[in-house]
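Complex shown without one protein chain; remaining protein chains in place.
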Amino acid sequence: MSSFELGGHTFTSRLILGTGGAANLHVLERAVRASGTELVTLALRRVDAAATMQGGLLDLLERCGVRLLPNTAGCYTATEAVKVAHLAREAFETDWVKLEVIGDERTLLPDGVELLTAAERLVADGFTVLPYTSDDPVLARRLADVGCAAVMPAGAPIGSGLGISNEHHIRLITQSVDVPVILDAGIGTASDAARAMELGCAGVLLASAVTRAADPERMATAMRHAVEAGWLAAGAGRIARRSHALASTPDEGRPQL
Amino acid sequence: MSSFELGGHTFTSRLILGTGGAANLHVLERAVRASGTELVTLALRRVDAAATMQGGLLDLLERCGVRLLPNTAGCYTATEAVKVAHLAREAFETDWVKLEVIGDERTLLPDGVELLTAAERLVADGFTVLPYTSDDPVLARRLADVGCAAVMPAGAPIGSGLGISNEHHIRLITQSVDVPVILDAGIGTASDAARAMELGCAGVLLASAVTRAADPERMATAMRHAVEAGWLAAGAGRIARRSHALASTPDEGRPQL
Amino acid sequence: MSSFELGGHTFTSRLILGTGGAANLHVLERAVRASGTELVTLALRRVDAAATMQGGLLDLLERCGVRLLPNTAGCYTATEAVKVAHLAREAFETDWVKLEVIGDERTLLPDGVELLTAAERLVADGFTVLPYTSDDPVLARRLADVGCAAVMPAGAPIGSGLGISNEHHIRLITQSVDVPVILDAGIGTASDAARAMELGCAGVLLASAVTRAADPERMATAMRHAVEAGWLAAGAGRIARRSHALASTPDEGRPQL
Partner (left out) sequence: MSSFELGGHTFTSRLILGTGGAANLHVLERAVRASGTELVTLALRRVDAAATMQGGLLDLLERCGVRLLPNTAGCYTATEAVKVAHLAREAFETDWVKLEVIGDERTLLPDGVELLTAAERLVADGFTVLPYTSDDPVLARRLADVGCAAVMPAGAPIGSGLGISNEHHIRLITQSVDVPVILDAGIGTASDAARAMELGCAGVLLASAVTRAADPERMATAMRHAVEAGWLAAGAGRIARRSHALASTPDEGRPQL
């Protein structure tokens, strides 16, 4: 897989993992390694909890050689999210942030207005901002316009496993912004991840699909192959869809019977 | 990928390639190698044509170490298909046959009645019969019942690139027959192949999706990863679909602001 | 709604009702009247049971002025179905028959091979044969070719309420046979029925969607409107699908601000 640029950094893997939902650190480590990921997102508060664990989440990530992407999960206003981002910068010594500003407890979908406000402030504060957004193409473009390093639209609600509810919107986003588009949330299984890449995404971010699978390590391996498959297919020039058949073997030259 | 049994033979690759639509033998060879396939299907009449080519299709397959699966493409009756199968057995010294009995020129969908008749005869004649069938679950079960070594339902019309039109039917087939189910026809891109495996297929057969892609070698590589991804995901116990969100990071323990 | 010809008879309503699943005859009568149907199908054995009811199913249908369409529900072979059709002709003094030959207890999908055999025999015996078939376009055409008065493909398994699983196949059928196509089985709600008509069906047959709805009379009214809506839309020349927007109000002439 060819490398890709995100926030001025070069990655080989186009798969970003979340840590939420993992049964324990041992299982998580095996999944992280199997996935081949180089970037893992975690919430500030999870680290606090992890601090008490033997081994700890941060040690795990360092051991696996993956970069840390703090997120602002659980924030409901721009003000709150900006504060958490600054705390995270201090705690982790990184100005990268996955910006989440949740608008709805039931769907955990982002609040676009608060999100855009927070993104503008954090860009001004020197952060590399990767916003988790809805699949609204206009909001995605505005996030790119204010200086976000990527836009990360939801395929479906977090943890829903519904895949990509609106392929048309994801395609519109990948066609209309110049920064990398990373499908974030909704992935349930491997074909969903492949499909995201085929729609023009530069990468995929997922957590539950791997951490809550019956066999997280195996699903992580599946996702690694799926992202590779989708990325290759996106660049291979797929055949057009046709409503009728096209014989792969034309009729001429068949044996006389 | 774990090996799988088909017609008493063990394969490592779960991807079967057709040769129709390839621009030339050189392109085809690169695609065959990239795909990792161990089984390639070709029509009797294509070989005749190939005979005149420098190098030849059969040499290519032998060089790549892949097994040959003759097919009866272009046959419209049981009688005709049975004749072609016997000619192919003589010509290629194999009793394997991909049985096609086409019922409709426009869609190239199989004629179930003729197909079942031909399958019964060829099984009686000692063939290892791999029938290309519609996605009708009842017909698939009857084909398995008369002794076919696999059933190969169409996801969509040959060459259409529409993917899997009726996932429900493919799932019903994989749940109701004991022989391997191989998705044959309709695949357009990598996620389609992954999806077929997730629905419980043991393998995928495709031609145009690779041979007519802008970059056949790259698409062949994509398909190799996609089949692997789908097969791994099918066995990894995916998360359930939920209409609402499930926080990957629960609320407790967030930092006080 | 313009009238349509079926088996040499002219109908005004394009909705055919099944009686199975109704709570009682009173509820059924209200649903039949609300639906506007002129043709109701029932199984021979249901009539036996009904004979003991006060009022009876046959009286109800006569009172509502609807024509009777006996069916061969529950038959698993051509021989059995042909016998039941003859019994029904004697019992009900009609040579119309909805031909069902079931291939699978779990999905109640038809067995195409047995169905075709039974259809041929019943046509030869002078019946007006309306076969319940799968959505296989080749089988549908063969049924039309042997003289069936209509073909009635399943949208999805009987009672499943899944709607139309494979719109592509239903469209292919309506484009390739000359007899009326009636969508039979799978309808769950009104939009499914409208969709069937938009795909070119001449009518819709449904039972559970109405009889098992919480309010059968209301759902029957909904279905009457849905079939009308779909039939009108099918002939009104719908707009093309476009991946981008088309302003209904062009930009020229906007007020200067």
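Chains here go by letter, A, B and C, matching the order in which they are written, and residues are numbered from 1 within each.
Heads up, the rule we're going with is that contacts are C-beta pairs under 8 Å (C-beta built on N, C-alpha and C of every residue); 3 or more make two chains touch, one makes a residue touch a chain.
All of these numbers come straight from a predicted model, not from anything done at the bench.
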* Asked: Which of A:14, A:98, A:121 or A:169 sits in contact with the chain that's absent?
  -> A:169
* Residue among C:108, C:152, C:172 or C:202 touching the omitted chain -> C:108
* To do: May I ask which residue of C:36, C:157, C:180 or C:203 touches the chain that does not appear here?
  => C:157
* To do: Give the residue, chosen from A:44, A:109 or A:158, that touches the chain omitted from the document.
  => A:109
* Asked: List the chain A residues touching the unshown chain?
  -> 103-104, 106-107, 109-113, 116, 134-139, 141-142, 156, 162, 165-166, 168-169, 172, 176
* To do: Over the whole complex, note the residues of chain C touching the chain we left out.
  => 18-21, 42-46, 48-49, 71, 73-74, 80, 83-84, 87, 106-109, 157-162, 188-195, 198, 207-209, 211-216, 218-219, 221-226, 228-230, 232-233, 235-251, 253-255, 257
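As a working rule, only the chains that are shown with their structure count from here on.
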* **For chain B paired with chain C, centre-to-centre distance based on mean C-alpha positions, whole Å** => 34
* Structure fact -> chain A and chain C have mean C-alpha positions lying a whole-number Å distance apart equal to 46
* **For chain A paired with chain B, centre-to-centre distance based on mean C-alpha positions, whole Å** => 32
* **chain A residues counted as touching two or more neighbouring chains** => 243
